[in-house]
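Beneath this line is the structure, given in structure tokens, with notes to follow.
One protein chain is absent from this view; the other protein chains keep their places.
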Amino acid sequence: MTRSWRYLLPLTAVPVLALLAYGFRVNPRDIPSPLLGRPAAAFVLTAYDGTSMDLAALRGKVVVLNFWASWCYPACYEEAPVLERGWRAYRDRGVVVLGVDIQDKDEAGRKFIGDFGLTFANGPDPAGKVSVDYGVYGVPETFFIDRGGSIRVKHVSAVTDQVFRETVERLLAEPVPAR
Amino acid sequence: MMRASAPGVGNPGAGGRRRLLSRQPAVLGLVPVLAAATLLLGALPATAQGGPAPSEQQVYEVASELRCVVCQNLSVADSPSEMAGQMRAIVRERLASGQTPAQVRQYFVGRYGDWILLAPPRRGFTLLVWLAPLVAVLVGLVVVALLVRRWTRRRPKARPAIDAVMSERIRQELEREP
Partner (left out) sequence: MIPEVGTGALLVALILAVYGAAAAAVGGRRGRPALVESAQHAALGVFALLTAAVLLLVYAFLRFDFSVRYVATNTNLGTPFYYRITALWGALEGSIVLWAWMLSIYTLLVIVRHRTSARQLYPWVLTVMLSVVAFFLVVMTVPAPVFARLTPVPADGRGLNPLLEDSGMITHPVALYLGFTGFTVPFAFAVAALVTGRVGDFWITTTRRWTIVAWYFLSLGLLIGGWWSYHVLGWGGYWAWDPVENAAFMPWLTGTALLHSVMIQERRRMLRLWNIALVMLTFSLTLFGTFLTRSGVIASVHAFTQGSIGVFFLTFLSLVVLVALALIAWRWDALGAQGELDSVVSRESAFLLNNVLLVAATFTVFFGTVFPLLSEAVRGVKVSVGAPFFNQVNVPLFLSLIFLMGVGPLIAWRRASLENLRRNFLGPVVIGVAAAALFRLLGVGSILAVTTLALTVFVVATIGVDLVRATRARRRLGERALPALGHLLLRHNRRYGGFVIHLAILVVAVGVTGSQAWSVHTETTLKRGEATELAGYRIRFDGLRESQESNHGKVTGTFTVVGGHGAGAVLEPAKKFYPQEQSPIAYVDYRLGLVDDLYLVLGDFASDGSHATVKFQVNRMVSWIWIGGLVLTLGTVLAVLPERRKAA
């Protein structure tokens, strides 16, 4: 190697080091969902209060589908009041909030609902089929489904009042699709 | 290094080479026979090893290609977590209903993205990672080949002439070294 060329040797390491530095900017646990813009998978669950939760029947309404668990602390505990407030504020405007309790025990789930005074439909997903159908990999995750039945937003981690309000308003403003 | 004490003590000397030569045909002949035998035996069905029922084995195989989403780096087949158990049940159900393993994999990819597969697909950008080992070995071999060529050319051409008999004895002794 001629004299000057070899001092470029250290530069060979730079791309690798830069790649590792890039790693600081990404969160390895943050998986983008391929379901955005696609039709939400249909399901029928039985809520804790015995009523039926049928997504297909809710076509035409904006649906906020929230996956949670009683052992998911503190995030699910933070967003439960947010969802309840959102439900009460928007239920008359064609918005439905559904909660799905995954990998949990019934008693713990019911206790959670009772503690937070949740009035929107909440049911367990016993075999985990619905959660896998929605590509859920952790809790909490919330899906905002538009009137046409397509998933528009996936929110990972606790939902805030602002996120709820802005997303729901945006979806409500869209025209009702022809049947 | 060990050396035989002196040439000619307890060693076959020049005659040993001839003895080896005469043994050769038989020994050499054994190799193709054994190789053929191995190949032929390969045609025999291997005895069953035992284990889970065939469909369970299929479930296990498909599940071992899927990444457990909650435990990081374990497969759905291996993970003891509840979610993995639920995913295994879904795999079992779909296989039982007649779907192919590829279809079951596609179902999960459709919901989680390529990330859910523990081995990246062998096409497109991810083909790079599959090629990496081949490229690494090839590059290594090429570099070594070039170096070896350079180093063997550097050998000094002039060598002192050695008597043929002495040369033979030296060679034999060197080869008797462990």
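By letter and in written order, the chains are A and B; residue numbering begins at 1 in each of them.
Heads up, the rule we're going with is that contacts are C-beta pairs under 8 Å (C-beta built on N, C-alpha and C of every residue); 3 or more make two chains touch, one makes a residue touch a chain.
Just so it is clear, the model here is predicted, and its values are computed rather than measured.
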Open item on the list: Give me the chain B residues in contact with the hidden chain, please.
Closed with: 1-2, 4-5, 9-10, 17, 20, 24, 27-28, 30-31, 34-35, 37-38, 41-42, 44, 46-47, 49-52, 56, 60, 64-65, 67, 71-75, 78-82, 85, 113-120, 125-126, 128-130, 132-133, 136-137, 140-141, 143-144, 147-148, 151-152, 154-155, 171, 174-176, 178
Open item on the list: List every residue of chain A that touches the chain not included in the displayed model.
Closed with: 1, 6-7, 9-10, 12-13, 16-17, 19-24, 26, 28-29, 31-32, 71-73
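Simple rule for what comes next: only the chains that are shown with their structure count from here on.
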- [ ] Could you please state the distance in Å, as a whole number, between where the Cα atoms of chain A are centred and where those of chain B are centred?
- [x] 45
TODO: In the complex, go through chain B and note every residue touching chain A.
DONE: 69-70, 82-83, 86-87, 89-90, 108-113, 115
TODO: Can you check the complex and tell me which residues of chain A touch chain B?
DONE: 31-35, 103, 127-129, 131-135, 137-138
